[in-house]
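Heads up, one of the protein chains got dropped from this complex, but the rest are sitting where they should.
The block that comes next holds subunit A.
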Amino acid sequence: MTTSAERNVVQHGELKRSITTKQLYFYVVGDVLGSGIYVLVGLVAAAVGGAFWMAFLAGVAIATITGLAYAELVTKYPQAAGASLYINKAFRSPVLTFFITICMLSANMAAVGSLASGFVRYFSGLVGLPANAIWGATAVALVFVALITVVNLIGITESVVANVVMTFIEVSGLIIVVIIGVIALVEGVNDPSVLLQFTADAEGGSAVLAVLAGVSLAFFAMTGFENAANVAEETINPSRAFPRALIGGMLTAGVVYVLVSIAAALAVPIETLAGKTLLEVIRADLFFIPAGVMLVVFGLIAMIAISNTTLVTVVAQSRILYGMARENVVPAIFARVHPARRSPYVALLFGAAIVGALLVIGAAIRTSQGGLPADEQLDIVDRLATITVVFLLFIYALVIVACLKLRGKDESSDTYRANTPLLIIGILGNLTVLAYTLIDDPEALFWVAGLLAVGLVLYLVQNFFGKKKPPAEKPVGATPSDMEL
């Protein structure tokens, strides 16, 4: 009671950061692994041929170099906004920053659509949905998106432990495939020379072009690492943790991808794998547990893996919208959060609506293409993955440029510094794949334009109808960064 007379002084404690290097590593691995290989392996195999592991290798290489740039930038600016923040710091152009943010948002939406359609392929494999039931499959995808949205509305994705468990499940499925590959190699199922074969229809028979055709899709499998910036503020010792966790996580994912694609090529004929999922590898029945059981187990593993990555992608997407609403560039309604659950429900529902629209448009196009031969019809997984990749390649290239442009600024002794020649190779790599993707699949541009138009509409709505009041109140923590120092 003697203390009651003391001066009332507020003593600031430091932030107790919670995310360790190990947790960050699992976050990166979990986020990267679920996204692509489960969904896209068949499409990449179809594009390249038996040597499709090379496409994954090239994708991994370009993505990891981009990861180096992210690692450098995130140690300089450990804030949640990621690419938009770096572009803003480097170019100081509000229009470019807005454009990049919209690109990021669109990439996330297309990725969710692609993942949802990939989920349906495994779901169909499990329950025996006929492959030509376009609207049936779309309905399942829509329900999947709705469920993921509800999970995020309730906000049960926040557990660190759940994240690590999910990552282990994701890896376990891929380890099964690798084991099958080893068995196939020992038993001599396919001649190992298949690993150097390219599809006949690669133009001019050039191996480089064949690999390039697969890289843009394989690249989708590496995306997701940029979400690591989301947790930058809460990471312990970010300048040490990020380079290790980000690069370590991406290399881990890369090694797994290359091994899985080699294993798949050894276990089943490429014609069987082409356009299909990893379930084909299980169906080959080389594992010591009967294929009937393994198909169910693997199907579930794959669906969990895809769900996990979709959850993280939806979180990232709603956070971007929330951030834009708080920054006054899209209508303020997107910043609304549920009073009890603290989730941005308007942003989540809007994102789900756009993804749903993408899926329905895709289904409508495929219905109208009924007369076309199967390989000329729209593949919704392929198309949405391509759109994601187009947006991301552009963003990644620009992030590396931003990284080089910001050299010498805001650096401290423990800032991580990426290798400059590697970064230049990274810019060229990203742009080469981007150019090839657009030449190969120009129709993707319509979808890209459509998604950008959504962003433009939001911007115009805000500019014409939004209240342009200056902040009514000076923030109390006007110089919060000073408090931290």
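Simple rule for what comes next: a contact is a pair of C-beta atoms (placed from the backbone, for glycine too) under 8 Å apart; a residue touches a chain by one contact, two chains touch by 3 or more; residues count from 1.
The rule is short, and it goes like this: contacts and distances are computed from a predicted model.
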| item | value |
| --- | --- |
| Among "Phenolic acid decarboxylase", "Universal stress protein", "2-oxoisovalerate dehydrogenase subunit alpha" or "Extracellular Maltose-binding protein family 1", the UniProt name of the subunit that does not appear here | "Universal stress protein" |
| Which residue of A:L40, A:A81 or A:A245 touches the chain not shown here | A:A81 |
| Option from A:T64, A:T199, A:T277 or A:S343 whose C-beta touches the chain left out | A:S343 |
| Touching residues (missing chain, whole complex) on subunit A | 1, 3-6, 8-19, 79-81, 84-85, 88, 94, 97-98, 101, 152, 154-155, 157-160, 163, 230-231, 233-234, 314-315, 318-319, 322-323, 326-329, 332, 335, 337-344, 347-348, 469-473, 475-477, 480-481, 483 |
